[in-house]
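Contents: one structure, followed by commentary.
A protein chain is absent from this complex, but the other protein chains hold their places.
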Amino acid sequence: MYAPSDDVARLTFFGLHALQHRGQEAAGIAVSDCNRVRLQKGTGLVTAAFTEEKLAPMRGSFSIGHTRYSTTGSSVARNAQPFLVETRHGPLAVSHNGNLTNAGELRNDLLQRGIGLASSSDSEVMTMMLAGAEGASWEARIGSAMASWEGAFSLTVLTRNNVYAVRDRWGYRPLSVGQLPGGGHAAASETGALHTIGCRAIREVQPGEIVALGHPALRVIQAVPAADELARCVFEHVYFSRPDSFWDGRSVHAVRQRLGRELAREAPVVADLVVAVPDSGVPAAIGYSRESGIEFNDGFIKNRYIGRTFIEPTQSLRRQGVALKFNVLAENLRGRRTIVIDDSIVRGTTAGPLVKMLRDGGAVEVHVRITCPPIRHPCFMGVDMGTHEELIAYRMSVEEIRAHIGANSLSFLSLEGMMRGVGRERGYCHACFSGEYQFEPVPSAKKAEFEAAIV
Amino acid sequence: MYAPSDDVARLTFFGLHALQHRGQEAAGIAVSDCNRVRLQKGTGLVTAAFTEEKLAPMRGSFSIGHTRYSTTGSSVARNAQPFLVETRHGPLAVSHNGNLTNAGELRNDLLQRGIGLASSSDSEVMTMMLAGAEGASWEARIGSAMASWEGAFSLTVLTRNNVYAVRDRWGYRPLSVGQLPGGGHAAASETGALHTIGCRAIREVQPGEIVALGHPALRVIQAVPAADELARCVFEHVYFSRPDSFWDGRSVHAVRQRLGRELAREAPVVADLVVAVPDSGVPAAIGYSRESGIEFNDGFIKNRYIGRTFIEPTQSLRRQGVALKFNVLAENLRGRRTIVIDDSIVRGTTAGPLVKMLRDGGAVEVHVRITCPPIRHPCFMGVDMGTHEELIAYRMSVEEIRAHIGANSLSFLSLEGMMRGVGRERGYCHACFSGEYQFEPVPSAKKAEFEAAIV
Amino acid sequence: MYAPSDDVARLTFFGLHALQHRGQEAAGIAVSDCNRVRLQKGTGLVTAAFTEEKLAPMRGSFSIGHTRYSTTGSSVARNAQPFLVETRHGPLAVSHNGNLTNAGELRNDLLQRGIGLASSSDSEVMTMMLAGAEGASWEARIGSAMASWEGAFSLTVLTRNNVYAVRDRWGYRPLSVGQLPGGGHAAASETGALHTIGCRAIREVQPGEIVALGHPALRVIQAVPAADELARCVFEHVYFSRPDSFWDGRSVHAVRQRLGRELAREAPVVADLVVAVPDSGVPAAIGYSRESGIEFNDGFIKNRYIGRTFIEPTQSLRRQGVALKFNVLAENLRGRRTIVIDDSIVRGTTAGPLVKMLRDGGAVEVHVRITCPPIRHPCFMGVDMGTHEELIAYRMSVEEIRAHIGANSLSFLSLEGMMRGVGRERGYCHACFSGEYQFEPVPSAKKAEFEAAIV
Partner (left out) sequence: MYAPSDDVARLTFFGLHALQHRGQEAAGIAVSDCNRVRLQKGTGLVTAAFTEEKLAPMRGSFSIGHTRYSTTGSSVARNAQPFLVETRHGPLAVSHNGNLTNAGELRNDLLQRGIGLASSSDSEVMTMMLAGAEGASWEARIGSAMASWEGAFSLTVLTRNNVYAVRDRWGYRPLSVGQLPGGGHAAASETGALHTIGCRAIREVQPGEIVALGHPALRVIQAVPAADELARCVFEHVYFSRPDSFWDGRSVHAVRQRLGRELAREAPVVADLVVAVPDSGVPAAIGYSRESGIEFNDGFIKNRYIGRTFIEPTQSLRRQGVALKFNVLAENLRGRRTIVIDDSIVRGTTAGPLVKMLRDGGAVEVHVRITCPPIRHPCFMGVDMGTHEELIAYRMSVEEIRAHIGANSLSFLSLEGMMRGVGRERGYCHACFSGEYQFEPVPSAKKAEFEAAIV
């Protein structure tokens, strides 16, 4: 972000804090004082990675940050972002959300040019490509590099005197910019974070755009044409985004309530109570309740102190019912036919225990309703859903899953129902449900090879 | 707790994790292997205070733990619990929830007996009194000490071969015991924690009881007679306890929904929407919505990654609207007359900004409804509400508070309404609302004197 | 120490740093601002235990500190000193160097009086006895407690307005006081530490004295009469003290040079070179060289970065010759008959490898000379030499030890020779050599029992 202050790193910190749900593995901030760029990174939550002592020397008016999501098994520290390098055109820092589908190829090109790469991250590949890109200005160089990137990338780029927000032409991952109350602008993956830091006049970075935040006004460049067929990630609506974020002109919270309504229409059931798996299932459960007329109430209580614990229940304790994350509200459940709304089933390890908890709490029937279709295909665009083998809906039919989790009934929302809830027929990627990838999926064997050498 | 296993400290850890909301300052566990007692403490959350490395050597079948709530300004490390001492009768560890009202006097007695005290905590006073108590058994000694303790105390006491759960005769603080699925028993301030670790057959420790967990069955001793007039803390129902806990035979969640219903009856208002201040206001908001027929929906989204951040927004950032804890859902609020339900107003610093956020989010009217009466008096029984001067309702009338927070209307639930919601007319302490203390309040000047010497 | 400044804790820190060799396990400082006493402790070296952040709030003019030596297996954190308690006469903090021989009995008295003890340390016993002692002033109370303490104790005692330096009537452990350059006084186990912080006019605290540092001048009280037969620890001269310290009017460095001379007279050998085991053997080696006329030179080089490493060579690496602490200077040793001077042989584990290193470095003969007699008896006065079984000279004759370590010859200085080097015939404890204890040794079984209960 850019602000006419020399403490913009602090504002970046609060923005990252509001994006914590998008990555808990590591966090980093880079800041430019128009002369030097400073970088600090740390592992764990934003609040663990940064202390006042680390933040205090990070003076400057231009800043970018990052929270890192799942690791691919390689070194957390070395893959933490932003990446910062000096280039022939001055300092350059890059934060990347997404996944390039042609990263392996591009990585190989760089290696063949005699460049050494210090991480296994495609974000470093992008950074090095920007360092070597041709063009008279950073805008030109970013635009030139964008042309060769395939896949999902919402980037923030920091140079000595500018911050750029950059989005791929398919629009996979969200990215918005807003005006800071004290002047200047900020960019963030989600509008929820922009609201947290007080932004107004929020607009989405459109597919293919480069938006320069560095000057009194925004400067918008359509660097590459938007794809004919956009491919926004529908899973952002279903699960990933904060409910208070907007994207594609829609409130995520409102979409989720509509998903609940659609589900009530597609998969009605005679019951006494609708409960949600907190927190992401709540809006849909309210929607389901409204549509069906069945009472909504709390069924689970979630421990608010989740954090990272390195101490896990032993297998024997688990069998005895030690349950860290949720308790049930038996007095709400007792004797009632219960509908439970969850956002999705990925690996299928939590649904079974939750159904059992509801029954132990006294529910006489348990009907599971999921606000999206079965996830049968891995995501190559930045959401870690695991491999085919890890996806329960790849291995089992809906009826088999129902039996596996012990529910009286199980329904997933249809693809059409989900898109009705979103309010669009097209312009979204739903490959994880449909298998319709915009790009040839990366063969994982080949990917592993690229990452084999350094750890 | 006691379990026929030598890894009972791990179970205690999970129990403490479920009680994290009762104290975030420090955590500790003591464990006995029937020979030696081991103790580990640490500052911060339970997950920060304990690592696998610290937990692994804590072998034994008898264990107690503690999470420490607010500090009185003195050393966190030295006041952390449990307190562990060797006595003439072997090792003794004590965890205490509550506050003795005659602690100053008892402390002075100990000092006059020539005893040195290493902390400013009344829990150390209790520990030292137990060390010196007369009696042929620990049960007898605990009973004898109980007779001289005035005020709130729910204790767990660990000796070489026993764990005792002990509760004052007025029943101020909750305390329950349950049967562990693998055998043995556990005690905890809240049944929610007992459920988390899989307990069954849960019963409350009754006022004046000592319950020994150490043997295959529970052994219950009525050490002192229960007070004629019990004094359970009503604020546990209103705010402090987990919603999934039971006490006094009532579900806290159900009580909160009834508080919402009472509030709807006592303080109705023509409006379009009921929202809650998450998380504690949610059950009451659902209750209010049911009773009033006004739609319930989410109005605020709370950042789930609260934790402790040592980095705070500067005053200037706050003025610009940087808001770490909550965002609003403008699409739910826009153009709507909104009722917002909160559990209580203590210092009155958060209500104003929340009202402003709702208005900024588009609410055309904001009606604040509080599920308890105005808090006008400090608590001397273990809840840190601050001094008289810090309590906004001591300094201002309801109308003044309304103006101060900028609401269209403000109503507190009446004392009678609150007790109707609880479902009892008597047997509760409501001194913070009514000023009717069971004990002479401790003059704070005198208290400070006792605590002056060591830091 | 006392100084007319409010930053006396910092000076205490530097004094502890100069006493680091006396204990590396934990460090602590207590400071009084004439109202409250603050305490900070930490594990490891002084520099690890204290940061600027921890030191900064420790304002005050009166301060004591401690570095903790070996543990007896119990919790480092709980046994760290100083001990700080509030008493009926105000705050009291105690640092103790030494060992009470009647600690078990005294501990039992306290327990029987109904006092709970939070550690297994005899220093806590002393603190609690002071808290309960009779007398109109701290001087009187300390004097009264001293009368019941048997064994070694050099204490510093902090009260609200005073610091006292206290020494047992036998004078086991050193303790001196000096005048601070900016006013005020300091006490320390060794004069080397007093010099480090700039002290002048240094005098020893005489056996049985209490010296009050708190007023412009020293106030000296002969609280108990000095023992007829003093029992200073001769091992302080031989090994434990810094070479730049003075005690009993003698320079430790000069005593060590005389021990070397005595050794040269008692155990001469035809050789080409005298080397020392650094660092403590150096002065004696210079003395041996002077007396014998045989050239002194460096034979070993010691790694200056010892610190604590938690990474140890595996057994297999050790066998391959991985040697972390010392290397030899082969060019000095090659072809030469070498005398190596070491201060003592305790467990006998290092002498053998050192002899082998000298031979591998080219020494044609290796003659080991030790500046004290064989250590055949454990110390109960504050030096951790281990049990009888661990002392090699208890299990083996000198000739057996020689064979065991592979030396051509091995000689220990005689008791008489050692005392000649010290320059006294009487007034020293040499029980570890002679077995002549001033007190009945504490049966270790009984001691273990007292320490059994809490860990």
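We call the chains A, B and C, going by the order they appear; numbering starts again at 1 in every chain.
The definition used in the following text is that a residue touches a chain if its C-beta (ideal position, glycine included) is under 8 Å from a C-beta of that chain, and two chains touch if they have at least 3 such contacts.
Since the structure is predicted, the reported quantities are computational estimates derived from the model, not experimental observations.
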Touching partners, among the displayed chains, of the absent chain: A, C
Touching the absent chain when the full complex is considered, from C:323, C:385 or C:415: C:323
Of C:132, C:192, C:382 or C:417, the residue in touch with the unshown chain: C:192
Hidden partner chain, touching residue among A:131, A:211 or A:418: A:131
Touch with the omitted chain, as defined above, among C:43, C:251 or C:409: C:251
For chain C, residues in touch with the removed chain: 7, 10-11, 13-14, 17-18, 20-21, 24, 45-47, 50-52, 55, 180-182, 192, 195-198, 242-244, 251, 253-254, 279, 282-283, 286, 296-298, 301, 303-311, 313-314, 316-317, 320-324, 327-332
Residue ranges of chain A at the interface with the undisplayed chain: 35-39, 75, 78, 83-88, 90-92, 111-118, 120, 127-128, 130-133, 160, 452-455
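Please note the rule applied: only the chains that are shown with their structure count from here on.
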Chain-level touch network, classified as line, ring, star, complete or other: line
Chain C against chain B, contact positions shared by both copies (same if over half, else different): same
Inter-copy rotation, chain A to chain C, in degrees (Cα atoms; steps of 5): 180
Separation of chain A from chain B, taking each centre as the mean of its C-alpha atoms, in whole Å: 36
Inter-chain centre distance, chain A versus chain C - centres from mean C-alpha coordinates, in Å: 60
Centroid spacing, where centroids are CA-atom means, of chain B and chain C in whole angstrom: 49
